[in-house]
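Shown here: the complex without one of its protein chains, the others still in place.
Right after this comes chain A.
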Amino acid sequence: MRARAGSRAGVRVAAGRFPWLLAAPAVLGLAFLVAPLLGLLLRAPWSTFGTRLLMPEVREALVLSLVTATAATAVSLLLGVPLAWLLARTELPGRRVVRALVTVPLVIPPVVGGVALLMVLGRRGVLGQYAYDWFGYSLPFTTAAVVVAQVFVAMPFLVVSVEGALRAADRRYEDAAATLGATRGMIFRRVTLPMVAPGVAAGAVLCWARALGEFGATITFAGNFPGRTQTMPLAVYLAMQESPESAVVLSLVLLAVSLAILIGLRGHWSGAP
């Protein structure tokens, strides 16, 4: 299916003049994004690739990364989709301010986000101190803290994407369902959600990818301990201190795994080419 769609597009371009004006910057843009990747591949220590790859810490960090990024995406879906709906479909007072607040984590450096999380949820944080005093529980340095850091940084991608999809969706279907007597919850589940499913899927993929690459907020808020809070980006950063070759290997592993998953999901979901 997809192959045929592609060739048809090719024919259409060939029929007119080749769009140089767009193609030149497009190729340049692509080259800019791909060149660093090629650099990694060229500098990779292929002779020792296998042995570096089989170190137990690598598997540990990779598993932790995949698990936490997936958990962070699940949490983001649970909280982010309703938030997007609120922004797109209600006349919430101060909606503009809320929308700006949602995008704050996109703007501030993740390290600062991590510090902010510590200020609130740390052992002496605004809220964290009570959890520690009353229950002896403290969030930093746990795997849960990794997920929290990732949700903080990645959820805005999901919210923005879903809100866009909600705005673009035709509201008349929802109105029709309402006149037919459907309740609000029913409309949301049976009409709205299926309509914006591609947007939700795209947002979830973005969110997952961002969570997978999360570094600054994680190392600041969750610390670095192998098997507990050391995700792949942290492992890459620490490997960089001692052996850049190992860092390259780790980066390529992260890249390969995430590309495989993303490409796999894209075909599976939504049918978007």
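We adopt the following convention: a contact is a pair of C-beta atoms (placed from the backbone, for glycine too) under 8 Å apart; a residue touches a chain by one contact, two chains touch by 3 or more; residues count from 1.
Rule of thumb we're sticking to: contacts and distances are computed from a predicted model.
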- Which of "NADH-quinone oxidoreductase subunit B", "Small ribosomal subunit protein uS15", "Anti-sigma-W factor RsiW" or "Molybdate ABC transporter substrate-binding protein" matches, in UniProt, the chain that is not displayed: "Molybdate ABC transporter substrate-binding protein"
- Of A:80, A:140 or A:213, which residue touches the hidden chain? A:140
- Query: Which listed residue (A:118, A:148, A:187 or A:232) would be found touching the missing chain in the intact complex?
  - Reply: A:118
- Task: Identify the residue among A:131, A:178 or A:240 that touches the chain left out of the display.
- Result: A:240
- Task: Just name the one of A:150, A:192 or A:229 that touches the chain not displayed here.
- Result: A:229
- In the full complex, chain A touches the hidden chain through residues 118, 122-124, 138, 140-141, 219, 223-226, 229-230, 237-242, 244
